[in-house]
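With one protein chain held back, the other chains of the complex are shown just where they sit.
Chain naming follows the written order as A, B and C, and within any one chain the residues start at number 1.
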Amino acid sequence: MRGRAGLVLLLLLAAALAVFPWVGDVIGERFPTSYELRLVMRAMILAIVAIGLNILVGYAGLVSLGQAALYGLGAHVAALLALRAGFPFMAALAFSVLIPAAVGAMLAFPTVRVRGVYLAVITIAFGLVFVNILREWVGFTGGASGLVGIPRPTILGERLGATRALNFNYYYLILLFLLAAVGVQAALVRSRYGRAMRAAAQSENAARALGINVVAIRTLAFSISAGFAGLGGALFTNLALFVNYETFTFTTSIELLLMVILGGSGTLAGPVVGTAVLFSATQFLQGLGQWQTFGYGVLLALVLFVLPRGIVGSLQRLMHRSVAAETSRETGHWPNWVEGLGPVTARHDDAGQSTLLARDVTLRFGGLTAVNAVNMDVRAGTVHALIGPNGAGKSSMLNVVSGFYRATSGEVSVFGENVGGLPPYVLARRGIARTFQNTELFGQMTVLENVLVGQHPHFRATFAETVLRLPRFRREERAALAEARRLLDFVGLSGFAGEEARNLPFGHQRRLEIARALALRPKLLLLDEPAAGLTHGEIEDLVALIRGLADRGMTVVLVEHHVDMIMAVSDRVTVLDYGEVIADGPPSAIQSNPKVIEAYFGNAKLPGVAVPA
Amino acid sequence: MEAIVQYLLTGLSAGSVYGLIALGFYVMWSAAKAVNFTYGDVFMLGGVGTVVLMELGLPLPVAAATAIAGAAVVGAIVERVFVRPFNREANSIGWMLTTIAVGIMIESSTTATYGPLGRPLPTPLVEHPIRIGGSGIYPQELLLPVAAIAATFALEFFYKRTVLGRAMRAVSFNRVAAGLVGIDADRITLLAFAIAGGLGAFAGFLVAPVVQASASMGVIVGLKGFMVAIIAGIANARGVVIVGILYGVAEKLIEGFLSTAARDAIGFTLMILLLLLFPQGLFGRAEVRKV
Amino acid sequence: MSEAILSLSGVRVAYGRIEAVRGVDLTVGRGAFVGVIGSNGAGKTSLMRAISGVLRPAGGTISFDGADVTGQKSHQMVARGLAMVPEGRMVFADQSVRDNLVLGAYSRIGKDDAGIAADIDKVLGLFPRLSERIDQLAGTLSGGEQQMLAIARGLVSRPKLLVIDELSLGLAPKILDLLFPVLTALNKEGLSILLVEQMASYALAVTERTYVMENGRVILDGPSAQVAADPRVLDAYLGRRGAA
Partner (left out) sequence: MATDRFSGSGRRLLLGLVSAAAIGTAALPAAAQRAQPCIGASWELTGPLAHTGMTIRIAVETALDEINAAGGVLGQPLRLIAYDDVGEPARAVDNARRIGERDNCIVMMGGFRTPNAIALRDPLAEMELPWMGVISAGTGVIEHPNNANKWMFRVSMKDRWVAPFLVEAAKARSRSGKIALVFEGTAWGQGAVPDVERAMAAANTPLAGKETFNIADQDMSAQMIRLRDAGVDTIIFYGVDREATNMLRSMDRLGYKPTIISAWGIGVQFARTAGPLAEGVLVAGTYTWMGDLPPRAAGVLQRIQAKFPQIASAADIPLPSGTANAYDATYIIAEAIKLAGRFDRDAFRQALFRVNYEGIVANYAPAFEPRQERHDAILPASYKLFAFHNGAMLPVEQTPFRQAAR
C-alpha cells in the first residue's frame, strides 16, 4: 500500500549513500573529493530538515515559511554551546534539538487562532525577526560575520570528520541521523499521532468530535518538525565549523518547502527524494551562469505544474491506480453483529437514568435564535429522535450537546454532569460520539485509517513508546487494528478497507462515519440525518443497526427528516420548529399531531391542493 | 519635536508605499482569495521599466504609462497562468509557491539584464526638499500619500459606483451567485490582478526617484506590504492603506526612539502580536465557524 | 426548433468518484411549470447546478432552447436565458437591493439601462415588499424578502426559464403562501419554471408535472395530480418502505 514506491527509492538511495565515499576505489580515481563529499553531506542534512517540515506540511497540513529560522536556531545553539560553553558535541546536539523544539511549540500557538495565509505570515515574520536578531546581536551571535573557529566535533575523544583518515566517520554519522529521521517519520506517521495529525488537517471538526485535542496535536507536529530542523542545524554547524545568518534566510525556507513539495508532501520518501533531486538540480543550474536563479524559478514552476503531488506522490498514485483496479469490492450486509463487538457497546450508562438532560437551552447567532429554550430528557438505552423541517435548529441542538457550540443560556448535562462549555474532544473522551449532517470523513485517509482515528483516545502508549515501537504500542496498535476491522465487518465495508474514504459511494460514507463514531466506544451516540441520501434498503438496515445498538444499552439521539423511519426506530420523539419544541412524546402521539404534519408538509392553502396526511 | 515631525513625514511616505502595495494585495485577494505572493516584483517593474524606457528616449510620462500598462499585463498573466490553476484546492500552498516562482523569474531576469545596481529616475520633484523647520521632505515623497489616498477613493468609487466594480464585489462575495447573474467570474478575477499590477507599478514608479530603481527594490517592501494587508484583515481599501501608513510611521518611530538595527525585529514582532490579538486582522470580520 | 425549452438526457453529476446524479432524463416544455421533489441528498440540487452551469456534468447532454449547452458556464447560461434562484438565495448581502437587481441584468448594463429600469419596476410590482427596502443592504432583509429578491434578481435577466432551488428553505408557511401565487402568475404569463422543492405538497400543488428523485435517479414522473396520488411519492419522499 502507501509508501512502497518511496521505500524502493529510499533503499536505493541509502545504499548509494553508504558506498559513495568509496566510489573512488571502485573507479580508481580521486572521487569523491571533499568537495563532492560535502555537497552530499549538506544534502543529507537538508533532507533531515525537510523530513521535519514534511511532518508539519504534509501530514499536519500547516504551511511554515519560517522553517529556516528553526534550522538556524539549531545551528547557532550548537555553535554557541561548543564555542562559549565548551559543550561536547553530543550534549550540544541534544540542546540544539530541544531548544528549537520548544520554540516550535510556541510557534504552534498561533494555529489555535489563525490558519492558512495568516499562519504563513506569522511564520515568515518569525523567520525575519530571527535573522534580524542574528545579524544585529553582534556581541552574542557574532553579527553578520557569524561565528567562526567552532571546535572540530569529537565523540569520546574520537575526532569526527569526513576524511579517508577518519573513515569518513562524520559522513556516516550524518547518514545515520538521516536514516533515523526517516525511521521516526515512518513510526510517527503509522501511529495514532500521525493519524491524528492528518485527521486534524483533513477535517478539524471530525477530529475534535473523535476526542483529538487538535491544538495539542498541532503543537506536537510543530515541535517535532522544529526538532528535526534543529538537528539538521547542529549537524550543519559541525560540518561547516562556521555559521552566519545568511544560511538561514527566507529563501532557505522556500527552498526547504520546495524540497518537500517536489518530493511529494505527505509521503514518507518524498522529502528525501525531493532534497536529492533539487540539490543536484541546483548544482546543474549553476551552469546557467547569470541565469541560474531564473532557471531555479522555472524549475520550481515546472515542478508545481507537472508534479503537483511531487515525484513520490505521483508515483504512488500510479501504483495505487493499478492496484485499485484489480482488488474486488464486496459490500457486506450491515449491521453484521460479528463476534467481539462487546467492548464497543459495553460502555453504556445505567438504564433508566437521564443520559442527556437539556434545560432551557437557547442558542443565538447575533440576531437570529437557532435554538429557543429547548428542554430534552434522553433516557439511557433509548433512541431519542429530534425531528423538524429544515432550519428548525436540530443540528444546532446537536452541536450544543457535542460541545461545538456553546449554549447562549440554559444548561446541558450528560451522564449526570453539567458539561456546559466543555470542548468537543473532552466530551468525546467522556463517551459522546457523533456523525455529521454532510459526512465529515478524512477524505485522503483509507477507510481503515478513518476507523482507527476513532480509537485515538484508547491508546495508552507514550510518545516515546510509539516512536520506538515498543511492545505496549505494538500490542495496542494490533488490538486497535483488530477492532477497526471488526467495525468494518459490522458495517459491511471490509472490502473497502484500503480505499481512500473520499472515493466511497455516498451511502458507504454514511456507514463508515457510523463505524468511526462507534470506534470511540461511546455511551451516547448522536446521529445527524444518517438516512439522508440512503436507499430504502439501506435505511431499513440503518434502522436495524440503531435498534440493535440501543438494545445493547447504547443511548442514541437521532436527528432525521424521514418521519416514518423515526416512527420505526425511536422510543421518544422531540419535534422542533423555528428552534422551539412544538411536540414531545412517543412516536404514535407525534404521528397524529397536526402541528407536526403542518411543519413538515406546509399547509398549502392554494386552490386545488390536497394536503397529504 | 523637530525629529518627530521628520519621522511623521518620512513615515508617511514610506507607509504610503506599504499602503499602496497592500491595496494591490487587497484587490487581488478580494477577487480570487489568492494573491501574487511576490507582488513586490511587479512593483519593481514600475520603477525599473520607467527608467529603461526613458533611457530608450521616451519622455517620462510615456515611459511611466507604458511601464504601468506592462505591469498590468504581467499581473493578468500571473493570475491566468500561475494562480488560477492552483486556486482550486483549499490550502494556499499551491499558488503561494507558483507565484514565488514567478517572482524569482522576474527578479533574476531583471538582475541579469538590467544589472544589479540601482539607477536614478530623475524627476524635478527630488531636486530640492521642502523644509519645515529642521526637518524636510521631497515633494516627490508627498506624492506618495496623495497617491495612496487617491487610489483608495478611486477604488472605493470603482467598487461602489461602476458596473465592473460591483461585479467584482459580487464575485468576491460569492463566485457562484455572480456566475448565476451572468458575471464571468474568471474574467473579473483576471481584471482584478491586472488592476493590482498597474497599481503596484504605479507605486514603484512614484517611489523610484527617491530610492533609485533596482531589481531588488520590491522584495522587502512587497513582503511588508503583504503583511500589512493581512494585519489589516484584507477586508477593505481604507483599512489596508491606513494600517500601511501607520506601520510606516511606526517603523520610523522605532528607528528614532528604540533601535535602527532592530527595526524589523521589533516591527515584525508587533505584527505577530497583532495577528494573535486579532486573528481576522484589525478590520476583518470574524466568520462563524460552520459545523 | 423543439417545443421543449430544456431537456436532459442521461445527465450524471459526480464529486470525485461519488455520483450524486446518476443518469437523469428530464424535460421542461415551453411555458411549462415543472417540479422536482425528493428527500434531501437525493441529488436535486446537484442536478440544478448542472443545469445552470455551476457544475460540469460528468455525463449526458443538456439542451436548452434548442441548442446543446452541455458544459456551458453559468454566465453563458444566463446569457442564453436561464435564470437560477440558488439554494440559500445567495443575494449579494453587501450591496443594496437595487444594486442586486441591476446586477441581475448584468449583461445588459450600459446597453439597455432604460429596459433594465423598466424590468426592475416590473419585478418590484410583483414584490412590493422589496420596493420599500430598495436602498437597504440585501443582508439586512428577512429570509422571505431575500428569497423574493433572489427571484426578482433572476427575473430581471429576462429569462426564458426560471430555475428555483428549494424555495421553501427555512421560510415560514405564510411567506410561502405569498410566494407561490407569484410564481403561478409568472407561469401564466408564459414563463417556464423548474421548481425544486422539499415541501412536496406545495410543489405538487402548483406544478403541472413533477419528477420524483431518489438517490440521484428519477424514480417517478408524471402530471402532478397523478404523482400526488401515487403512494410511492410519500415512500420515496419519506423513505417509507415501498408498499407492495
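The definition used in the following text is that a residue touches a chain if its C-beta (ideal position, glycine included) is under 8 Å from a C-beta of that chain, and two chains touch if they have at least 3 such contacts.
Remember, predicted model here, so these are calculated numbers, not experimental data.
Participant: Give me the visible chains that the unshown chain touches, in label order.
Facilitator: Every shown chain touched by the left-out chain: A, B.
Participant: Among A:167, A:280, A:353 or A:438, which residue is in touch with the absent chain?
Facilitator: The single option touching the absent chain is A:280.
Participant: Where the complex has a chain not shown, which of A:67, A:123, A:247 or A:372 is the residue touching it?
Facilitator: Here the residue in touch with the unshown chain is A:247.
Participant: Touching the hidden chain in the complete assembly: which of B:6, B:152, B:172 or B:236 does that?
Facilitator: B:6
Participant: Counting contacts across the full complex, list the positions on subunit A that touch the omitted chain.
Facilitator: 12-13, 15-17, 19-20, 23-24, 26-36, 38-40, 42, 135-136, 138, 143-146, 148-149, 240-242, 244, 246-247, 276, 280, 283-284, 286-290, 292-293
Participant: Provide the residue numbers of subunit B that touch the chain removed from this figure.
Facilitator: Output for subunit B: 2-3, 6-7, 9-10, 14, 108, 111-112, 115-120, 122, 126, 129, 131, 134-138, 210-212, 214-216, 219-220, 252, 255-256, 260-261, 263-264.
Quick note on the criterion: only the chains that are shown with their structure count from here on.
Participant: Have a look at A-C versus A-B and report the one with more C-beta pairs in contact.
Facilitator: It is A-B, judged by the count of C-beta pairs in contact.
Participant: Distance from the CA centroid of subunit B to that of subunit C, rounded to the nearest Å?
Facilitator: Those two chain centres are 42 Å apart.
Participant: Calculate how many whole Å lie between the centre of subunit A and the centre of subunit C, each centre taken as the average of the chain's C-alpha atoms.
Facilitator: 40
Participant: What part of subunit C is in contact with subunit B in the complex they form?
Facilitator: 52-54, 73-75, 78-79, 83-84, 86, 90-95, 99, 102-104, 106-107, 109-110, 153-154, 157
Participant: Show which residues of subunit B lie in contact with subunit A when the two form their complex.
Facilitator: Residues of subunit B touching subunit A: 82, 85-86, 91-94, 96-98, 100-105, 107-109, 111-112, 223, 226-227, 230, 259, 261-262, 264-265, 268-269, 271-272, 275-276, 279, 281, 288, 291.
Participant: Spell out the residues on subunit A that touch subunit C in their complex, using ranges where they run on.
Facilitator: Contacts found on subunit A: 389-391, 502-506, 509, 529, 531-536, 539-540, 561-565, 578, 598, 600-606, 608-612.
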